[in-house]
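Left out: one protein chain. Kept in place: all the others.
Just so it is clear, A and B label the chains in written order, and each chain counts residues from 1 on its own.
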Amino acid sequence: MGKQTWKERIPAFASVLGLLVLIAAYYIVGAVRDANVAYGLKAIVNQSVVVALVATGAVFIYTLGSFDISLGAATGVSALLGAMAYNATGSLVIMFLVCVGVAVVLGFINSSLASVFNLPIFVTTVAMMSVLSAFMLILIGWNGAGDTVKVKARDVRPLDNIPFKVFILVSYIALCWFIFTLLPTGREAKFIGGSPVCARLSGINEKKLGIIASLISAVGIGLGAFLTIIYAPTLTKDTASSIGMDVIIAIVFGGMPVSGGPRSRILSAVVGAFSMGFMTQIMSMLNLGSGYGQMIKAAIFLLVVFIALGSQRGKLLTR
Amino acid sequence: MKKPSLFRNLLLSLLIPCAVLLVLEIIALAKGVRLFVNADSWKLFFRAVANVTLTTFALSINLDSGRFDFSLGSVSMLSATIAGTLSQQWQLGPWLTLAAAVCIAAGLGLIHGGVYVLTRIPPIIVSLGMALFYEGCAFAFTGGKGVSLVTRTDIIGFSQIGNYILVTAAAVALIVLLFDYTRFGANYRALVSGQKIAVETGIREVGNALGCYAVSGALMGVVGFIGMANTGSQQMALNFGSIGIMFTAFLPMFIGGWIGRYINRRIGIMLGAVSMALISLAYARFDTASSVQSIVSALLLVLFLIYLNNEFAILSRFRRKQEVKS
Partner (left out) sequence: MKNMKRILSLALCLMLALACIPALADAPVKIGVLVADATGAEALAFRAYYEHYIAKAYNVEFIYSEELNTADGEKNAIDNFIVNNCKAIISFSSVDRPAQIEQCDAAGIYYAVATGTLTAEEYEEFKDYEYYVGAIGPSLDTEFRVGYDMAAYYIDQGMTKFGIFGGAVPYRTDMHIYRAAGMLCAMIDKGGEGAAYQGVTDPGAVIGMIYGTGSIETGKIGSLELMAYVGGYDFDDAWFGKLAQMAGTEGIEAILTVGSGVDVLGSFVSGSNVKLATVDSFTAAMGEAMNSGIIDYVAGKFATSIGPIFVATLNAVNGQPIRDNDGNALALDQGYWVATDAEQFAQYYAVDSSSEDPAYSKAILDTYVPAGVSYDDFAAFIAQYSFDEIAALKK
């Protein structure tokens, strides 16, 4: 195999280029609109970190060519149970362990159902999303304190700072990068995503890998749930409900193919999540109406994906 | 090999809806409730059959070709919004408003398909973008107010059992005709089963994909109109608030797939929708809480899929037991 030319390498960096363009646009719009861009950067980190965490873990699932739409509901349930555990014990450590533990259990149930019974993972996660959303409502009812589950803000405030969040994010990315790049797990996952039949014939255990991917992703969900409580300790039935869709958009924005395979990259999720953060800030500064704002957001989304896809288009229609 | 009899196929096709009805009637009996108690119950049932059948067709047309579509709800919402507004301005009757909704929705589907074939972005991603775009359009078009036709007795008068049956029957007939008895349908099936070979043999994939998106859109136009006529209003949704409708179509699609072994698959989908409509009616008659509904529906989906994906193992274990007994 020959060396890649710079033209061939461009698609790999298109998403980073997209992020740089968005950062430039953010500064330009910020200057014209007389915005507090320095504060905005802090806001972007706060707003993107949970999506970045969950999306980073989800890269493992997407790499396999699978698709999980229950990520938001799983984050919500983990956060609710974590908050309830904190209120019962007053321990942040227990809250952390419950958040991660619940997410891991849910991930295990999801992947086991799919693996043991040969279910299509997307449909399993559709069912799981429905069950978890209903369960959130039931949990809030059990909690018996109106329409929310609250942790006292002052109890979690010491952890609500950028260095702590960045530390958690970087640690998790490092762990995922290690597993994805340096261990056979990552290579095998890419192989399955790229060519499931060949991977199976080569002796790769698809079911085992599916469960491992779900468990790694679940750790990200648990961390995301923990940071959700730290950031905004009043939880409702809608907490984290948008994360499922945000993760899909972040992964695509980050330049990763939704079909998974060898072109999957761990950093796609982070690049995508922060691209979304910058775009949200730009849209907010432009102060467009709800309808027109959403239309422009959709157009920019499709445009960025179109540019980021680069030369990946083939003769046949993409499926 | 002995050819399976028509009667046996018919019986097996009706197995799921009949079993669902039987189970629900038993529960109803235990609860002291009648499933079909008055005209409202029948109306609910036939409306659900129409909505679920059409939505499942709309989803499966593209999903069978590997094209996932999150924008179905937004197409339904935007087409009903525009058609409803036109109906208000020009005092269109129900059938003309329905026709307008269908044409607009087909156009929206075509635009969606156009963006897909032009950009070659993966269909699931295009559908996310289009869902956002159409939700934004509907909001901008009405200033967020949506459409209120609650005083239009002619429009809300459309919500009749006869009209629901007519619309469902027409949709099933057209879809069967289009996908099973035309060149378009033959090309579609060829592309579903072998995209590369089909394209290399000269089938025009782009045209077929555009057609599929247009038909899928048109079906969602009918669903949008039925919803608007039922409540007399069309509410707005933003930030993917419209995608929920898609999830109602999975179970009937899989049931349709199973029934499709014994009868035309499109009719199988309709029978799957009949089963779902019975369940919806039962939820209403038993006054089931929304959270319980969600959990039961999800469990049914998972259980059916478990059976579907492990059918051979389950049946061979069952047969082995029978053999041991005999």
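Heads up, the rule we're going with is that a contact is a pair of C-beta atoms (placed from the backbone, for glycine too) under 8 Å apart; a residue touches a chain by one contact, two chains touch by 3 or more.
Bear in mind that the values here come from a model prediction, so they are computed numbers and not experimental data.
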Touch criterion as defined above, residue of B:R47, B:H112 or B:R265 at the omitted chain: B:R47
From A:A55, A:A127, A:I140 or A:A298, residue that would touch the chain that is not displayed: A:I140
Selected residue (touches chain absent from view) among B:S13, B:T168, B:N187 or B:T248: B:T248
Chain B residues that touch the omitted chain in the full complex: 38, 40-41, 43-44, 47-48, 51-52, 139, 143-146, 148, 150-151, 153, 156, 159, 229-233, 235-239, 244, 248, 277, 280-281, 283-285, 287-290, 293
Positions on chain A where the hidden chain makes contact: 25, 28-30, 32-37, 39-40, 42-43, 46-47, 50, 137, 140-141, 144, 146-148, 150, 153, 228, 231-241, 280-282, 284-290, 296, 300, 303, 306-307
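As a convention for this text, only the chains that are shown with their structure count from here on.
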Chain centre separation (chain A, chain B; CA means) in Å: 30
Of all residues in chain B, those that touch chain A in their complex: 65-67, 115-117, 119-126, 128-133, 135-141, 143-144, 195-196, 199, 205-206, 209, 238-240, 247, 250, 254, 290-295, 297-299, 301-302, 305-306, 309-310
Chain A to chain B touching residues, read off their complex: 113, 117-120, 123-124, 126-131, 133-135, 137-138, 242, 245, 248-249, 252, 257-259, 289-299, 301-302, 305-306, 309, 313-319
